[in-house]
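For this view, one protein chain was removed and the others were kept in their places.
Naming follows writing order (A, B and C), and every chain is counted from residue 1.
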Amino acid sequence: MPREAIELTNKLENLSILDQDGNVDEALEPKIADADLRKLYNVMLKTRRLDERCLMMQRQGRIGTYGPCKGQEATPLGFAYAMQAEDWFVPSYRELSAYVWRGWPLGKYLVWWGGNEYGSAVPEGVNDLPICVPIASQCQYAMGIAWASKLRQDDTVCVCFVGDGGTSQGDFHEAMNFATVYNVPLVMVVQNNHWAISLPRSKQTASPTFAQKAIAYGMDAMVIDGNDILSCVTAARESIKKARDGQGPQLIEATTYRIMMHTTADDPKKYRSEEEVAPWLKKDPLIRFETYLRNKKLLDDKIQKLMEEEIKKEIDEAIVFYENYKHDPYEFFEHMYQEMTPELAAQLAELKAYREGPAPEVSASNGNPQVSHA
Amino acid sequence: MPREAIELTNKLENLSILDQDGNVDEALEPKIADADLRKLYNVMLKTRRLDERCLMMQRQGRIGTYGPCKGQEATPLGFAYAMQAEDWFVPSYRELSAYVWRGWPLGKYLVWWGGNEYGSAVPEGVNDLPICVPIASQCQYAMGIAWASKLRQDDTVCVCFVGDGGTSQGDFHEAMNFATVYNVPLVMVVQNNHWAISLPRSKQTASPTFAQKAIAYGMDAMVIDGNDILSCVTAARESIKKARDGQGPQLIEATTYRIMMHTTADDPKKYRSEEEVAPWLKKDPLIRFETYLRNKKLLDDKIQKLMEEEIKKEIDEAIVFYENYKHDPYEFFEHMYQEMTPELAAQLAELKAYREGPAPEVSASNGNPQVSHA
Amino acid sequence: MAELTMVQALNLAMREAMAEDPNVLVMGEDVGKDGGVFRVTDGLQEEFGPDRCIDTPLAEAAIAGTAIGLTFRGFKPLIEFQFDGFSFQAFHHVEGHVRRFRNRTRGRYTCPMVIRMPYGGGIRALEHHSEAPEATYAHLAGLKVVLPSGPRNARALLRSAILSPDPVVFFEPKALYRAFREEVPDEPETLPIGKGQVARAGKDVTLISYAATLRATLDAAEELADEHDIDAEVLDLLSVSPIDEDLINESVRKTGRVVVVHEAPRHCGVGAEVVARIVEKSLLYLEAPIRRVTGYDTIIPFFANEKTWLPDAGKVVQATVETVNF
Partner (left out) sequence: MAELTMVQALNLAMREAMAEDPNVLVMGEDVGKDGGVFRVTDGLQEEFGPDRCIDTPLAEAAIAGTAIGLTFRGFKPLIEFQFDGFSFQAFHHVEGHVRRFRNRTRGRYTCPMVIRMPYGGGIRALEHHSEAPEATYAHLAGLKVVLPSGPRNARALLRSAILSPDPVVFFEPKALYRAFREEVPDEPETLPIGKGQVARAGKDVTLISYAATLRATLDAAEELADEHDIDAEVLDLLSVSPIDEDLINESVRKTGRVVVVHEAPRHCGVGAEVVARIVEKSLLYLEAPIRRVTGYDTIIPFFANEKTWLPDAGKVVQATVETVNF
């Protein structure tokens, strides 16, 4: 009956491969085909440019409040790259690069921030979920999706993203607990961008890492440099493979930084200094990746110029699509139930009568015995 | 940029002092005054007897559904003993021994299970919370209570109990996270009694211990033998002292077993075998404590007989109190707001008129111009 | 035909659905080995295995939240909250996702699931075990909200809920779980969700109720006939979202007098909606104010006093007599 230490069986690891100057740890360097490397860069660049354009459009009043993802392109991209098409992708709201990789039309993204449900009408055949607004609630449906893979005995994996702030929600905890109890193929990626609006990471939780929250569920976990595409690809490949092989859920903490404001409604000057942001600008995942590709002779000024042009064209077209998108003012009645209820049909008629003048039968619809309208 | 293990800074410990045969690890034996040991035994015995009587009364239809605590008397008692009177005690619903130690009239407990709010009308001056029905929700108000101690800079501590099942709730997680972020004097005790109704501990979570959930918040934690009063007192003293000294929240997993049915509405035969229960009967905290006291010559047949008689008398009186408790049929209107709203007053009048016949002014109360009652 | 209790009838509906469709899952706390604390899921795990009738850890939000993900993959989860009072732990998922995904994704993801829970008071249970939150759910567009009142309609409505392409909140009046038996046909049957029924035809006054208070209301109707010479029509709404406005107005136009009965608290309860629908469509037929016989605007008391709190036949009789004599 002694007093003794309990050994923890789970392990935490740290992973970093490509440093902020573009130097690579060759022992750890993942094998990625040249074409893929170029495509990854292309998507990262496209994400950056679209993000910048969205910000500009918000300033011009052409879309609503916008939440930029600048500086957080590498992690979602690394995971999207390591996923198979049939795998399930469950984002939070800063994972634009993954959507782009997985082939979402850019116009849809604009429509979302432009305030129409069409922006979250996931294209048929794409196993993705739309942007999720209630923080961390996506962890739970992601767990359900992964559970389905297990119950169906197919070998798809579900990759879910959540923020550092999101880990404080009960939903995160319950989802992780369910995931480990049922041992499902769920890869949970915590994008630790050091801020939840104005709350710094240091005040979000007292644990030195987010990764170690895995210990609560009897899991291993990893902290990776989330601004390093090579670490992201490596961690994604490993964790997705483990999940696919039946080794259960995986937790990855990807360290990154929210370079920009939380959304355009936010003013970070109220709560953080330029000095804090400055070093992170040097850790930009795009610049680092560019250096790596140039060192590898996979990128030069000419290729880059071409890419920029193509990307600009694609984004211009997306904006045209968005700005020509026809809003149906009555559509919000249509998707409440598979079949519109009589009650909703009556309310729709009420609205139409208001906007377009009364339909012929409206005056009798009230059903009271004496009806006299002006 | 290597790939390397992250060292965890937090430690887990296991503690067991008095074994199931009453043997004691003398190096670890806590100092407890003889009088206190006898009082502890008395309260443990009283708890056992009251619990048994409640079960019997339930079978006789004299109270409602009952949730027994047999076999789980040691942990709440050990913590109650180590607490100061001004410390705050936040139970779940199997912590009768702590209530008894802290001086609750036994009759109140019966009234609670007899279905009247008086049973959770905490006596004035007692810093306890009533039984909490929504699992794990108490963790959050316990955290708030502990936070108040810190904000007020008094040195009270809050001790909160939750079950193994309760750890699966988001409320548990959020409370622990808040507690560590604000570094409050909260002692969270997980009574791992191996079952949550029909769900075995093995299906509640995949982590090998509940204690290690502390790592998620950057905390140390302890697993103790929750059927061993000496371990309980030791862990309670240490954790309460740490909390009081500003070292922040503490997590203790107390291993125990739900010997009985979940509640009298439950039939454990549906989901567990007698063989599983049998070894736990031998680990009974009461018998073990008795052996310890007899070995120490602090207990003999005579003292025990006297105790049993006194306890029986006290319980008999409590039952008389309970059975004579006057239910006010209208009281449920009275405690909704500090002042009853006119609306509630009208509903109360409505009910009174129904039960006792119309009050004189009822027929006019409707206020319609023509009123004609039969 | 077999004589079944509501518990048996509900069990039957789930068993039938699980046998027909491998995508139907039952999940919740203690629904598996234990068969649910009310035994509504008894035997389902034995028959269909632990992957079809699933015991979950103790977390209502995760039960609802993970069920959402299962629907995306073609499963039809029938989730059980152990008691009405614990459905609120999952409220953000039901409000924020279950009812919204169809609209949010324009029909791409639709969350068809059945959210079952024991409903209401009357069984001498603890606090949080006797709530009647149907108005809370009925106010959430995108859900359908169903409350059976007997074994036969319980079985038919649960089948309809399971077959529904829309999420359905299914309240099971626990006071009726074992209160009486009813003939239930051998063949599965359905009932249209959103339609009520005339539970007793009458001409003098319309009594509108649902769930457990339907029984008290029917008792009241007998007493009204026997002792007050009042011939009450009793409507059983069966669903409070959508609500059967046509049935209600048809009866009201006949009788001109109405009493609404439910056990949920009055303020902003379903009774108010019933009144509003009548006023919108049949105001000029009304010959007396509409009385609401409901739970009071308090917490339902711990069980020693709950009978005082709950609507009963006597309260309905009194309100009806006053309404008829108005």
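By definition in this document, a contact is a pair of C-beta atoms (placed from the backbone, for glycine too) under 8 Å apart; a residue touches a chain by one contact, two chains touch by 3 or more.
Predicted, not measured: the structure shown is a model, and the values here were computed from it.
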item: Shown chains touched by the chain that is not drawn here; value: A, B, C
item: Selected from B:V122, B:I303 or B:L348 as touching the chain missing from the view; value: B:V122
item: Hidden partner chain, touching residue among B:G22, B:P105, B:G144 or B:P208; value: B:G144
item: Contact set of chain A toward the excluded chain (per top definition); value: 64-65, 112, 114-117, 119, 133-136, 165-166, 168-170, 196-199, 203-205, 265-266, 270-271, 327, 329-333, 336, 343-344, 347-348, 351, 354-355, 366, 368, 371-374
item: Where the unshown chain meets chain C, residue by residue; value: 85-86, 88-89, 91-92, 95-96, 99-100, 103-104, 127-128, 135-136, 138-139, 141-142, 240-241, 243, 264-265, 267-273, 275-276, 279-281, 283, 286, 288-292, 296-299
item: Chain B, residues in touch with the chain not shown (by the definition above); value: 88, 117-118, 120-122, 124, 129-130, 134, 137, 139-149, 151-152, 158, 170-171, 174-175, 177-178, 181, 331-332, 335-338, 341-343, 366-370
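What we mean here is this: only the chains that are shown with their structure count from here on.
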item: Greatest separation from chain A - chain, by CA centre; value: B
item: Between chain B and chain C, centroid-to-centroid distance (C-alpha), Å; value: 34
item: Centre-of-Cα separation between chain C and chain A, whole angstrom; value: 38
item: Gap in Å, rounded to a whole number, between the CA centres of chain B and chain A; value: 43
item: Multi-partner residues of chain A (at least 2 other chains); value: 170-171, 174, 177, 181
item: Per-residue overlap in chain C, given as positions that touch at least 2 other chains; value: 56-57, 59, 61-62
